[in-house]
Structures are given as C-alpha cells and as structure tokens.
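Have a look at the structure that comes next, please.
A single protein chain has been omitted from the complex, and every remaining protein chain is retained in its original position.
Chain lettering (A and B) follows the sequence in which the chains are written, and residue indices restart at 1 in each chain.
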Amino acid sequence: MSAGVARADGGRPPGSRIAVAAPLWVLLPALVLVPLALLLPGLSHGGGWSLVGQFALAALRPSLDPLVLSSALRGLGVTVGMALLGWALSLVLGLMLGALSSRLVWRQCSGRLWPAELIRRLLALPRSIHELLWGLILLQLVGLQPAVAVLAIAIPFGALVARVVSDQLDALPTGSLEALRSGGVAAPAALLTALGPPLLPQVLSYGGYRLECALRSATLLGVFGLGGLGTELRLTLQSLLFNELWTGLWLLLAAMLLLERLVGWLRRRWTMPARLSLSPQAPAPNRHAAVNGNTSGVGRGGRELVLAVALLVPVLVAVAWNLEVDPRSLLRWQPLPPLPPADWGAVAALPWPTLVANTLSLTLLAAALAVGVAPLLLLLVRPWPLGRAAVQGLWALGRLWPPPLIALLLLFVLQPGVVTGALALALHNLGVLGRLLLESAEHRGETTEQALLSAGSGPRLALLYGRFSALARPYLAYGAYRGDVILRESVVVGLVGATGLGSQLLEALSSFAVDELAALMVVYAALTLLGEDLSDRLRRRLLAG
Amino acid sequence: MTTRERWAVALAGLLLIGLLPTACTPRTDGNAGADGATSEAARPNEKRVLRIGAIPDQNPEKLNRLYGLVADELSEQLEVPVRFVPVTDYTAAVSAFRTGDLDLVWFGGLTGVQAWLQKPGARALAQRDIDRSFHSVFIANPRSGLKPFEDQSGLQQLKGKRFTFGSESSTSGRLMPQYYLTQAGVALSDFAGGNPGFSGSHDALIALVQSGTYDAGVVNEEVWLSRLREGKVDTDQVVAIWRTPGYANYTWVVQPNLDEEYGRGFTERLEQAFTSLSPDNPRQAQILELFGAETFVPASNEQYEAIEAVGRQIGKIR
Partner (left out) sequence: MDPAAVLELEGIHVRGRGQPRLEGVSLRLRAGERVALLGPSGAGKSTLLAVANGLIAPDRGSLRWQGQERARRPRARRRQQRRIGTLWQDLRLIEELSVQQNLNAGRLAHWGWPRALLNLLLPLESDACAATLRRLDLDPALLDQPVSALSGGQRQRVALGRLLRQEPMLLLADEPLASLDPRLAGELLALLLAEGRAPRALLLSLHRPDLLAGFDRVVGLRTGRVQFDLPVGAVNPGLLAALYAGEAP
C-alpha cells in the first residue's frame, strides 16, 4: 500500500504524481471481482439454479411441523449453550493467561521479562489452530460428548483473549500504577487497582464480540457433527429438505440478531469502545466516554456488571447441567486406535506446494472479496433506504451461515474447488465485515459527508469522499485481521474438495491417517502463524500511518 | 491495609477467578447413571443406557424416526434403557464408536471396517438381506451425452466429464465405485477439473446430477430405487447408466465388551433381536419397512475382507 497522498517535494509541479488516495484503498480489493467475473462462467452450470430457487423460495415457507420445530429448538438450545459455556471458559482462561503473558505484570512482580515472552509465544500455538480442528482432535482423544465442543471453543478463543488482554495491559498508561507502587503498595494489589478499571471496558467490549463469534463457532462445530443445530442444518441441506432447513435458519437468525442487539446495547450502556477502535497501537478517541463522562458511566456500569456476572454464573451452571457437560469426562482419555507404522514417505509425496498455494490463493481471494465488496455494496445502495436494509439482511444471513453450508449450497451451481471455497468464506466474512463497516461508519466522517451533501454532491460520492476517507485505515486494518481469520478458517470449506490443506486435512481425517494428519496440522499451524505475523505488521502500519 | 492484607485480597481475587470454571460445571454423580451420558463411569450394578448410532446417510427426520423405533424395540426386548445418539458425520460416527460413546452402530461397509480395525474385538452383528450383495448405480444427466452401457469398460466414457461421488467415506457412494473406476482404467484426475466432487449425500447427489451441476455421479442402489418409486427423480434429466457388481455393505457393529456390562449372552440376544424382526409385529414391520429390508441376517467381519482390501488400496484404510 502506498502512502495516501503525494507530498510536495522540491519544485515538482503540483498534482503531477499518481497516488491512490484513502477512499480508494477501501475499494481496491473489490478489483478482484474482475478476474472472478471472467472465471465464474467457466465454473458454473446453469442446471443448479432451479435448486437454488427452491432453496430461496423455501425461506418463505419454513416447515412448522411441531416435530421439526421442537427438534430445531432443542438444537438451537444446545448450540447456544455450547457457545455460552465455551465463551465463559475462554474469558476466564484468557484473563488469567493474558495477565501471565503481560510484560508489565512480570516486570512489576518479578523484574524478569522472559517468562512473559515465553508464555506469549506458547499461546500462539493454540491460537493458530481453528476450533474445528481442536474439536476433531478432542473428539479422538476423549470421545463424543458436549464438553468437547465447549473446550474446542474455549482453547483457541482463550488464547485469543489472552493476547488481546496482554496487549491492552502493556499499552495502558502506567502513571497511576507507578504512583501506587512508589507509595509502597505491593505489586499484585497495585496492578489490580491501577490497571483493572481502565482494562475492564476494553475487555468487556472484546468479550461481547467474542460471544458473537462463539455462537458462530458453535454452529460450525455442529455442522461437523459435534452437536446442536449445525447438525440439523447440514443434514437437512444435504437431503434437500429446504423447508426444514429454513426452520432452523430462521431460529438461528433470531437468536443471533438478539444476541448482537444485546451485546450492542450493553456496550453502549456500559460506555465501552466500539470494536474498530480496539487496537492497542492507536486507541481511537472514546466517543461515548467523551459524551457521557467516563466516571459516572463506570460507576453505574460497575454495579450492573457485578450483577450481570452474578446472574451469569447460575445460568452457566444450569446450562452445563442441561447439556450434560461433565468436565471429569475430559480426563478419561480413550485409548488411541492401533496405529500402523507412520509412512512418512507417503506424507512427503503429498503435493505440498499445490496444497499451500491453493490454501493461500483461497485465503487471499476470500479476504479481498469480503473486504472490498462490503464498502462497494454500501456505496451502491446508499441512495435507497430499502436497498440498505436488503444489504443488511444479506449480511446477517452471511454471518449466520457457517461457510461449509454456503459452500454446499454453492456446489449446486458451481464446480468444486478453490473459487467455490473462497466464495463461501467470502460471503460469510462479508457478513461480519459489513456489519462492522456500518457500525463504524456511524461514528466516523458523518459531518464531512454532511458538508459534501449540503454542497449538492450525490449521496454516493459524499459517502466515498466524506466517510470512506476516515474509515480507510481502521477498516483495512480490521480487514488485515480478518484475512488472518480467513486463513485459519480455510479448513472448514475443505468439504467442497480441492481447496488445498483444508480438504486434504478432512480427507486424512476420514481415512484416520494420523501421520498425514499430523504433518498437515504442523504445516497449517506454521502457515497461520506466518499469516498472523504478516497481518499484524500490515495492521500496525495502517494504524500508525 | 497492610501489605499482607493486600496480598490476601489479591490472592482471593485470583482464586475466585480460578474457581469459576469448577463452579460452572455441575456435579453429575446424581444423574450420570440415569442418563448414561457419562458411560465409562457407570457403576456395575446399575443398568447402563445402551447407546445406538448410525452413519448419517438419510435425512435426519427419517433417521430420528427409524432409530427411535429401533431403540424402543431393543429396550423392550432386552430390558435395558436404549437411546439413539444422532451423529452428522461418518468420521465422527467411527470415532464415537472407538471411544466407546456408542455401543451399537449401523455402519456402511468402509466405516464398519474402520470401526473394528480401530476397536479390536468389535464385530459385525447383523445386516439386511440386501446387504450381502449390495450394488451402486452410476447415473448421468442425458445432456452430458453419456449412454447406458453393459460392460465395466464403459466407465471410460466418464473421462473428461464432471463427476461426483457421494460422501467421502461412503462405501456405495465412493469406495466401491472408485474401485470399479480404477479397475476400468479411470483415474480420479481424469475427470473434468482434475478432481471428482463430493456431494455429501445420496439425495444431494441425485439432485446435482439431475440439475446438470455434474454430468454423472454414483449412488447407492437402494436409495436410487426408492427415489424412483417415490417419483422424486425426473427420469428425463437423470438416468442410470451402469450397475456395479455386488459387494457386502451395511451392518450393525457392536462393541466387544457388552457381555461384561450387561451380562453373559447379551451380544447374542442383541443379534437375535435383529434377526427375529418379523413383519407380523406392527412395530417390527415398521422398522423393516423403514430399513427397506425383508429380514435381518447374521453378519461377520470376514464378509468385508474385499472392502478392507479396496479401502487399503485407495488409501481410506491405513
């Protein structure tokens, strides 16, 4: 990415240098639509559209059969329960591990820094492996039980939360902490007193966002047989029972929107920062705190928070009880199957370069599509309030659908392969990114857009010049993060075949080829760690510039 | 507050955080025996729930109905609580069997072999009359130009066509068809796009070929015939082009330790419960009908040696 504007240097005549200005950055990734438009006709078969039509029509007539309804409701209950438990556990894990991997905490408590670095690096590993893979590994180790899904969500999410918490901790101003310490207060108490309050809103905001992620993950795990509504969604889709499929989808949509509303409402009520400003490198001004006055907000929010936690604990216990989650059963490891001697020759003979290249192109294509198309769509429907509602609906459905199900649906009209997989991932992530874009567009560049409108600019140009300028950096920084997420997620569309490491992994799994599985996981993890590092650098550059 | 007190407060806070996960999880001592979710911990003198499962090769509503009936029937005949545990994924079903979370599973040929290779001592218990010699049917969309043929070498026509299997671990939708394709000299890379697709299920496969998404595919003959009977197939859009030779397929596979758990002779009584299913009893008749079977017959692991060999050959069994 080049610098935003050409700088005047020396006697160069003004305006003589080509540079891509900020508003265009946001739209550049959408250029990927051009090659895609050329590729798609070759990949599609017209015949499947009637199936897609049936699927779409069935949305209007979901099955209301009491049997279907009750089974979907039960499935939804399990999915939400697994999400809730996994999320709660991940927060607890994340807070503890986050404190343990914070340089600040170690400096204050022991004066040594290396343990923080060590723990931080170790935590990269659980983070680099997608929750689906955790789920499938745990399934092999401890058997099919609800606790597997809960733990599969809690492990990678916990490591993610830990990273955010430690980053936040280390980025907090240390003035009040030093004041306390110089007043003779012991390290742990001083840390809690000085850093707890400023950390809390950040953690809560991020925690709320993780809860939404957990619901999506729990649905996805279900698609792969770990229980809940996802199971029914996949089976009904594969049996082409679209009316029954929509029963589950509508219920899930209702649950998701309800959860998002609740999280958003609590975020506003407890005056927490919005998500896009959540970056330790460049903390954006806290709009709400500025409006409401931080202190009063924290006081009221604080009491309600304690109340909410106090309410949450019995709810969690009840959920765990109902789902028959038994942590002790996690300790009863199952004997591994008799393993044939590993055949490393065969493993080495896998087409590794192709697998890696396919995975990377899948990721890039999906990321570019998701990042670029969201602002493009927003721009297109700007003048029409109805169009905007339609786009929002499309995004909600995209978020709702686990990518493997989107991929299966796309298979009705497209050939299996990288492009189909990428489209599925892109549609899902478009839903996530689009909502974020809308949310943050509400807070940035509003007045500039108004100024342009009042001068008679068209609504689209006013949006492009007025808002997208200010949004470009934070949005693309988030897009870089999303790219990292997509790389990790690319395993889940392995279902549609020939998508690189993901499909090879699922194939190895169904053949119980442990040697191949291990090698693939190592390569996958290495790739994700590399991707995470790259995306971090890109993000820092964007936010610093 | 003295320093010591502050330490104590901080420690108490940390402890609270640490205890949270333990507090969130229920003590299941009271209900473990009753619901059987935590099987391995069951006490010997309590009646443990027998958990049955099935690979998901049918629509979920039918699976629930069918195996609900089976659970009721077995529970009545054997006088133990029986529960059907749905699993979405072939692989997950095998794993759940290996880890002991399922006691009795209706497997396909390949998954059955995978199951008893992973759990030594497990064995094939009973199967339908039709499973001794099961067939797959290659189907095609007429617009692809593919025509029915008699000889296996006709599979050569599929080269360069868009072709899809069913589920990755399906015996009738993938394993045996792939074996016959290889025998006829068709490699997976010979299909259009360099790869076959995996539709995920037999029903989806028929729809995909019928819609023209794929030129051809291969499907479980039993499903094919029943969809034809139900009139769910548009015979102008999709036709059968070749029927494979017979091979052994579906079977109930049972854990090796049930006699210890439920008493001597239990596995045998289980087998009899299936082989004695009769169309004279209304519920049993319903089960047989949903299974598409006349009767159930005893099965043995040896019938599946050919499947195992093919599985090893194409890498689905290591």
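What to note about this one:
As a convention for this text, contacts are C-beta pairs under 8 Å (C-beta built on N, C-alpha and C of every residue); 3 or more make two chains touch, one makes a residue touch a chain.
The shown structure was predicted, so the numbers you read here are calculated from the model rather than taken from an experiment.
The chain not shown here makes contact, within the complete complex, with A. Among A:Leu24, A:Leu141, A:Leu200 or A:Ala342, the one in contact with the hidden chain is A:Leu24. Only one of A:Ala116, A:Leu240 or A:Ala462 touches the chain withheld from this view, namely A:Ala462.
Although one chain is hidden here, its contacts on chain A can still be listed: residues 4-8, 12-15, 17-24, 383, 447-448, 450-459, 461-462, 464-466, 469-470, 472-473.
We take it that only the chains that are shown with their structure count from here on.
If you average the Cα atoms of chain A and of chain B, the two centres end up 32 Å apart.
Those residues of chain B whose C-beta lies close enough to touch chain A in the complex are 3, 6-7, 9-11, 13-14, 17-18, 20-26, 28, 31-32, 35, 37-38, 40-41, 56, 58-61, 63-64, 85-96, 98-102, 114, 117-120, 141, 162, 168-169, 192-201, 203-204, 207-208, 210-214, 315-318.
Within the complex, the chain A residues that touch chain B are 45-51, 67-68, 71, 85, 88-89, 92, 95-96, 136, 139-140, 142-146, 184-186, 188-189, 192, 222-226, 230-232, 234-241, 244, 313, 316-317, 320-321, 324-329, 332, 334, 337-338, 340, 343, 408, 411-413, 415-417, 495-498, 506-507, 509-514.
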